[in-house]
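Note that one protein chain of the assembly has been removed; the remaining protein chains are unaltered in position.
As written, the chains take the letters A, B, C and D, and residue 1 is the first residue of each chain.
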Amino acid sequence: MRDLFLSNCEKNFIQKIVSEGHRLDGRNYNESRKLNITFGSDYGSCIVTLGETKVLAQVTCEVVQPKQIRPNEGILYINVEISPMAAPQFEANRQTDLLVYMNRLLEKCYKDSKCIDLESLCIVVEEKVWSIRVDVKVINHDGNLVECASIATLSSLAHFKRPDITRSGDSVIIHTLSEKDPIPTVLFHYPVCSTFAIYNSDILLSDPNFLEESVCTSSTEEESNINGGLLVVGMNQYKEVCLLDLTGAAIYNTNIVHKAIMNAADKCKDIVDLVKKLIASDDNLRQKRVKINFSDIITTEHKMSLCKKDLNIKLKNYNVDNITKIDDSDEEMEKNCMEISKYDVVSAAIQHTAEMFSKKGGSKWIEISSDSDED
Amino acid sequence: MPLDYKRFNGPEDSISYKRFTEDYIKSYDQLYQELIDENGVRKDGRAVDEARKMFAINDVVTQAKGSAYIELKQTKVVCSVFDPREIPHQNEFSQLGQIYCEVKFAPFSCPRKRRPHAPEAEERALSVALRKALEPTVCRHLFPNFQIDVFVYILEHDGACLAVAINAAGLALASAAVPIYDIITACTIAVIDGKMIMDPTEAEEHLAIMSPETQTNHGLITMSTLSQLRQITDFRQIGSLDVDCVTKAMDLLQKQCMKIVPNIQRVLVSNVIKYHKERKKLEEEAREREEALNKKMEEWKLLLNAG
Amino acid sequence: MADVYKLIHPVKFCNDYLSRNIRPDGRSFKQPRSIKINVDSIKTAEASAVVKCGNTAVVCGIQLELSPPKAEEPNVGFLVTNVELPALCSSKLKPGPPSDQAQVVNNIVSDIVLNSKCVDLKDLCIVPDKLAWVLYCDIVCVDNDGSLVDGCIIALMASLKTLSLPKVSYDAETEEIKVDPKSRTKLEIHSFPIVTSFVVYRLNQSNIILADPTAYEEDICGGSGTNLIVCYNKGLFCGTQKFGGSNLSKDCQDDALKTAKERANIVENIIDVCIRNHKNSSINE
Amino acid sequence: MDVDESQLKDFKLKPMKCEFNVLSKSDGSAILSQGETVVIVSVNGPLDIKMQSQSIEKATLEVLCCSKGGKPCVADRYKENIIKQTCDAALLSNQYPRTGITITVQELEDCGGLLPCSLNCACLALINSGLAMRCVFAAVTCVVDEQGDIVLGPSKEQLDTARAVLNFVFDSRDKSLMTGFTEGSFSEDTYKEAMERCRVASDLVFAFYRDIVKQYSKIIA
Partner (left out) sequence: MADLLLSSTEKIFIVHGVQDDYRSDGRSNIDYRPMELETEVVSHASGSARLRLANTDVLVGVKTEIDTPKPDQPGLGKIEFFVDCSANATPEFEGRGGEQLANSISNMMQRAYQSSQAFELKQLCILEGKQCWKLYIDILILESGGNLYDAVSLAVKAALFNTRIPFVKAVLMDGGNVDLQLSDDPYDCKHLDVGCAPLLITLCKIGDKCVVDPSAEEESCSVISVVVGVTGNTKSYCSGKEIDSVKSLERKCSTIGMNGSGSLAPQTLQSAIMQGMVAAESLDEALGQALLRERQENVILKKHAYGFLK
């Protein structure tokens, strides 16, 4: 990967406006960019756009021999590719750290969280299973790739249908889509990642764009940046955490993780609902034999590329309502707690401490606290 | 094994049909009787200590700086040598020039199985052996920080392929005008049931490596020498041989290597003669043209003067 | 002297020749190089051919393997062609996995074989859904001096024409396979594609085509490899490819098609004669 | 933006739709649909590249073709080669010595005619990128169906059952053949006729290009 340099001016400017409560594109701290999901003509293909970040995902399947240690389970394989299309600094067919990092995060989120019923993918034990392969291709990289890619992975997996099979004796017949209706994949839960950029170790920016991402992970000349970082939270629709990952400097404030999880819980549920809704409507359309195709995403929107409408710099509207809304995340958190889930997360009275307890008994108290306050 | 995305692949579980023929597996004795009869005459009519006839030419690959093709009956090997080039990806200065060797088998070169395209252990071992043999041969101090690429391609393998590869590489180096100390020659000997078998075929090599029931000597030796300097540049033995046997084989190999030298020399000399003749012819033609031109000039001058 | 001239002024050197209606190696524009073919010289392969077109030397060897057919197409065998460009055949290649150029040649050759339908893959099936032949056709270039695809196809066709398949008996009950290498049947070849390559050279505001170019001519004309590949198969064209180099005018195209057609007949003849000679000599032995 | 079908005389191409500047991070980008086949192309350049791949005479062109799912294969290299050689001939790359130009092609939908669509889209993306070009080019496909008739702008079914598929890429200046590639067998006359028909049809593609560029340039102005 070619190195990309940020000027100190840029860095300082971004740092400054963020600390004053603004973002370059006029969003609030916990406001995401516009999310858009489009499905292609094949099952399991979709393009997800998050602001200007665009990711294409395609699920394919084939019959393979299962792994020896898991003879009755199908195989899920996730492959991320970042071509020079994403941004000029990427080179073709090169393994970059970012690529490995993304691959691993998605694997953690979808493979390790066991969201797919792998046993349902088995055809003949020890002989034939379905191998599901998710190809995630980054088309445009404008920050928050992980979130965008995870939504794409989830939508394509949920959208995907594999051909039906019939077993007769030893042989297995794979039916084409026209012969028999294909079968959707069973998902136990719908995990989604969301990214937060941490500024000054207490400001959380949800859905950071490329500039915000790069500034918070890079260090300025005067002060080596110890306060910034990227926090990825993977959660499913039941508000269970599937993944937590921090890059950049360590946080010395646990509160921020809680805050992030609170924010993520809500956001993830919304995203999952949206994905489910879109898939349902897509299914509906398909049943009515409406042709769905990626050509639908071609619009005239971008004609304005060089006019102000498309430039992502915006001044925030100074509305009295808006200003108060920024800081009331704590209230929102409490509202969230009312939702039904296996676990409830309650922010406790003492600052920097939260208790987490299970409804179904078992281990009662798990305390997460920062050491500084315990002392 | 990961699939090769840069080539067309056949089905994963295909097997050579020879596996299903009747005489796929033969016992040691069966093979032995097939290859050597009771009078000590080999299957192809050679005596035990008789080498195969060698066919060698150089400059077969026009795109290379120097090249050679050597054929020992069915063993066919092409070798090409390219101009010295700077050693890639190297950050330290190297006082001696380096020799990069690569030996590859054609996919169809072996009678027993199809060779995979990707380099495998045997090819790598042969490449190392070839480099070992050539390193003492080339005047490496003459091109510091440069490397010479020597590529060997085995089109058909019927025994003694390392020896042939070394011979071909020596010839190619010489025809590429790379400075060398001496002409390098190599040959192989197989020991089967205590018998010394010069220049074995693939079947004989296979038998020599196969372990007999008895505790007799068996094995394979390949040796490369610089005959004029009386030096051994590489010596490779496999199997199980006692010391006397090794010593005896060494003598035989040395003699055989000596025998090959004049053949290689003849090829090189005939090439020089050919080149020289061509050059002379060209010069002759050029002179004739010039004369004709001069004559015309004279005529013109005369005409001009007259006019 | 000529060598030095060629080295320091490669384009002008070529121009000087071509403007006098002759090519640097003494050929006329549409004159292909001479072809030498030798079949069945490699005994470790089931069928083989060595072809030299001028300096370009190509070796093709076919090996036979057995495999169950694909589940989707149970009555079809396999024909796997691969063109190998080892580092020794040209100074432009470096050792390692196949270069992009090698993959392009590989794809072109395989496309021609498929398009011409010279082997009916159904002929390669032995027992549907159980057993089929796999023909591994490996084409190795030993010396790459231009017009590689021509040589590859000639070598491939010559070896396919001499290929015979041993008899296979398959016991459906025990799934036992027996092969008798002595009784063989010839593989039927349904067509006879022959390829002629050209380069398009821009000379004084007009285009000329050079048939069967050398590596040097390919370089001069730009692009990678030859610019125009015409495959002619018994009265029909089966695949023309044009990429890189100068644009192709109508006249040049007509010329090229005509040349390709003529050459195809000649080459076809050469291959047939060569195979016949080989058969006769092997009978005499 | 669809090509008006009434404009076409006795032949028609598949409806085309295009959008520029789809990718914010690329120097030039375009998404093009031809019928149901959709391709997105990004162009980056002139870029700084490694010393080894630099050329002192012209820009080094690199083309990358990505299929939608699954693994890379040999056929991708072939497509890359065709796009590369065509773009190389169209670009005035000697204006950018010692630099690199990267063209990335991403398939979105393949309902036949992917490669011609990629070529057209690449041309549009190059126009969008503002790199100096010698000419623009248009790829046109036609098939010879089982009756031996020539059909322009074939559908997926027509492609699957066709006896031969012929693709041509024409230069905008004199409509001469820049690139061509075919599948299947055909006679010499068919070949020539198909080429002439495609040559005429290429006008439609060029008209479409002009139309698109006009629309965008109006807004910018």
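One rule holds in what follows: a residue touches a chain if its C-beta (ideal position, glycine included) is under 8 Å from a C-beta of that chain, and two chains touch if they have at least 3 such contacts.
Just so it is clear, the model here is predicted, and its values are computed rather than measured.
Undergrad: Which displayed chains make contact with the chain that has been left out?
TA: B
Undergrad: In the whole complex, not just what's shown, which of B:Lys65, B:Arg114 or B:Arg236 touches the removed chain?
TA: Hidden-chain contact among the options goes to B:Arg236.
Undergrad: Among B:Arg112, B:Arg266 or B:Lys296, which residue is in contact with the omitted chain in the full complex?
TA: Of all options in B:Arg112, B:Arg266 or B:Lys296, contact with the hidden chain holds for B:Arg112.
Undergrad: Any idea which of B:Ala125, B:Leu142, B:Val272 or B:Leu302 touches the chain not displayed?
TA: B:Ala125
Undergrad: Going by the touch rule given at the top, which residues of subunit B touch the chain that is not shown?
TA: Per the touch rule, subunit B residues meeting the hidden chain are 19, 24-25, 96, 112, 121, 124-125, 128, 132, 135-136, 140, 209, 211-212, 215, 217-219, 221, 226, 229-243, 246-247, 250, 254.
As a convention for this text, only the chains that are shown with their structure count from here on.
Undergrad: Going by the contact definition up top, give me the pair of chains with the most C-beta pairs touching.
TA: Here the largest contact count links B-C.
Undergrad: Counting in whole Å, what is the centre-to-centre distance of subunit A and subunit C, each centre being its mean C-alpha position?
TA: Measuring from centre to centre gives 50 Å for this pair.
Undergrad: Can you compute the centre-to-centre distance for subunit C and subunit D, using the mean CA position of each chain? Integer Å is fine.
TA: Spacing between the chain centres: roughly 28 Å.
Undergrad: Listing for subunit B: what residues touch at least two other chains?
TA: If we look for residues of subunit B contacting two or more partner chains, we find 6-8.
Undergrad: By residue number and range, which residues of subunit C touch two or more other chains?
TA: 103, 106, 110
Undergrad: What's the contact topology between the chains, one of line, ring, star, complete, other?
TA: It is other, because the touches fit no line, ring, star or complete pattern.
Undergrad: Go ahead and list every pair of chains that touch.
TA: Inter-chain contacts occur between A-C, A-D, B-C, B-D, C-D.
Undergrad: Can you check the complex and tell me which residues of subunit C touch subunit B?
TA: Of all residues in subunit C, those touching subunit B are 42-45, 48, 55, 57, 59, 61-68, 70, 78, 80-82, 84, 86-91, 95, 97-98, 103, 106, 110, 134, 136, 138, 140, 142-145, 166, 168, 177-181, 215.
Undergrad: Given the complex with subunit A, which residues does subunit D contribute to the contact?
TA: Subunit D reaches subunit A through residues 1, 17-27, 31, 33, 36, 38, 40, 42, 44, 47-48, 62, 64, 66, 68-70, 102, 104, 106, 108-109, 111, 215-216, 219-220.
Undergrad: Which residues, counting only subunit C, touch subunit D once they are in their complex?
TA: The contact residues of subunit C facing subunit D are 100, 103-104, 106-108, 110-111, 115-116, 222-224, 233, 235-245, 247-249, 253, 257, 261.
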